[in-house]
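Of the protein chains in this complex, all but one are displayed in their positions.
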Amino acid sequence: MKSVMDSLQSLGHKGSGFFERLGRASILFYHILAGVPGLFLRYPLMIQQIYSVGVLSLLIIVVSGLFVGMVLGLQGYNTLVDFGAEESLGVVVALSLVRELGPVVTALLFAGRAGSALTAEIGLMKATEQLSAMEMMAIDPIRRVLAPRFLAGFFSMPLLAAIFSAVGVIGGYIVGVGLLGVDDGAYWSQMQAKVDLHEDIYNGVIKSIAFGVIVTWIAVFEGYDAVPTSEGVSRATTRTVVHSSLAVLGTDFILTALMFGEH
Amino acid sequence: MSNSSDILVSTRGLSFSRGSRQIFDDIDIDIKRGSVTAFMGPSGTGKTTLLRLIGGQLRPDSGKVLVDGEEVHALKRAQLYQLRKRMGMLFQNGALLTDMNVYDNVAFPLREHTDLPERLIRDLVLMKLHAVGLRGARKLMPSELSGGMARRVALARAIALDPMMIMYDEPFTGQDPISMGVLVNLIRLLNDALGLTSIIVSHDIAETAAIADDIYLLSGGKVVAHGSADELKQSGSEWAKQFIEGLPDGPVPFHYPAEDYAHDLLNGGAA
Partner (left out) sequence: MTIRLTEIWVGIFVAAGLAALFMLAMKVSNLSSYSQDGGYEITARFEDISGLKVRSAVTMAGVRIGRVTAIGFDKDTFEAVVTMTVEGDYNTLPKDTSASIYTAGLLGEKYVGLEPGGDETNMQQGDRIKLTQGSMVLEKLIGQFISRFLDSDKEAKN
């Protein structure tokens, strides 16, 4: 009986711990947003961060986008050819990418590459007392360190997702039209007929913006909140990747239901 | 709001605990303007915590901390930040920003807090670096510096805004004799030349005693001895004696609290 009480207690403890962290994260979010307006006067900070968060993620995004697009071309063809509908390959590839795979896979890759790097960097700055030193120099580390990184992630994600989708469509083209014999004209014309600017592209962009906020927020919070030891930083980095991945997938479901559900 | 009294920093009835441990218990401290004051004591007595309390990074459970007549923890955020601009702090490992070189590190507070043109900033940075003897190292990255050099750069950064006081967190720990000598000299020199008030937290007796005007011995959350180095040596206090002579046992016990030895051995088997 005691062990049941113990498990219940630890569950409650974990639950309240979760809310505690969520509360701290929300307060941090508020402080970051408060620091954003001042950032537009400080371009060099932003440029540096967009470089390390966005530009350095380009390689993995482009390569992944290409491969995902090619696989979509392959698998899509295999399935459609049974219905005699292989000319619609362009539609399958484009819609899958623009609506779902572009925003979601980019967010997951981003969380793994840029998110974990952000957490590690900030966590290490905390562990080596650099954040503390800044505070003692009367410089708010949230405005100087966290806000630029947050804005950079928020700004980079939609661009990366668009690049992923565009490269994927081209990948599907290479496989479908180049290798499998789908008609060139049919690939693009069917796609253009069925992919809607408002419904699909805009919604995809909105998704990637939402994911950008979530992933960067979690990455920055975990770094700032990390226990300032090497073990603490490594655990925080892991948490960033796991939590942002789960949050992205969960949010994707909610957004998809809202955007693409039956009207 | 300047107060031309003798005392720059003081605490009254300061109490602070972390979890179940009482770190400070009703402490009263006075730090005189222009002096070098040292806080010493065994490891773990929360000396670094004291510096954080003075700088406003931690809140005391009760009691007051006053810096230059202002009560630190009653200040609003903006005012606290104004106060901090007049305080310099040297962290144990230097805490230099690792993504910029030495020059940029020292220039950091100047660029953030002033609108001075780069030419003027350059002059100031070079002067500060020269004062610590590292003007030639200005292009190096923090990872390329030895521990002692990193601390000196951090010192240059701490005096960049010409503060009224500097806090040193264990500046001598882990240094080779030469770097130690350099640092000891620098601290005293800068204090007198720039009219600073220096607060040193350390457990290196010889070095600290050589330059400190006033020493506080802390143990068990209380001030157990206070005075100049000579006064402490001559006082009959057991604490002072154990600390200054480095005796392994005394008021600070050798053994971590444990059961009776014979009892523990004979009843081996119980974990």
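Note that the chains take the letters A and B in the order they are written out, and that residue 1 is the start of every chain.
Throughout what follows, contacts are C-beta pairs under 8 Å (C-beta built on N, C-alpha and C of every residue); 3 or more make two chains touch, one makes a residue touch a chain.
Owing to the predicted nature of the structure, the values given are computational and were not obtained by experimental measurement.
Every shown chain touched by the omitted chain in the complete complex is listed here: A.
Touching the chain that is not shown, out of A:111, A:160, A:175 or A:236: A:160 (per the contact rule at the top). Within the set A:89, A:169 or A:219, the residue that contacts the chain not displayed is A:169.
Contact between subunit A and the absent chain runs through residues 44, 47-48, 50-51, 54-55, 58, 94, 98, 156, 158-160, 162-163, 165-167, 169, 188, 191-197, 200-201, 205.
In the analysis below, only the chains that are shown with their structure count from here on.
Contact residues on subunit A toward subunit B in their complex (touch as defined above): 125, 128-130, 132-140, 144.
Contacts from subunit B toward subunit A in the complex involve residues 55, 57, 81-82, 84-85, 87, 89, 91-93, 95-98, 108-109, 112-113, 154, 157.
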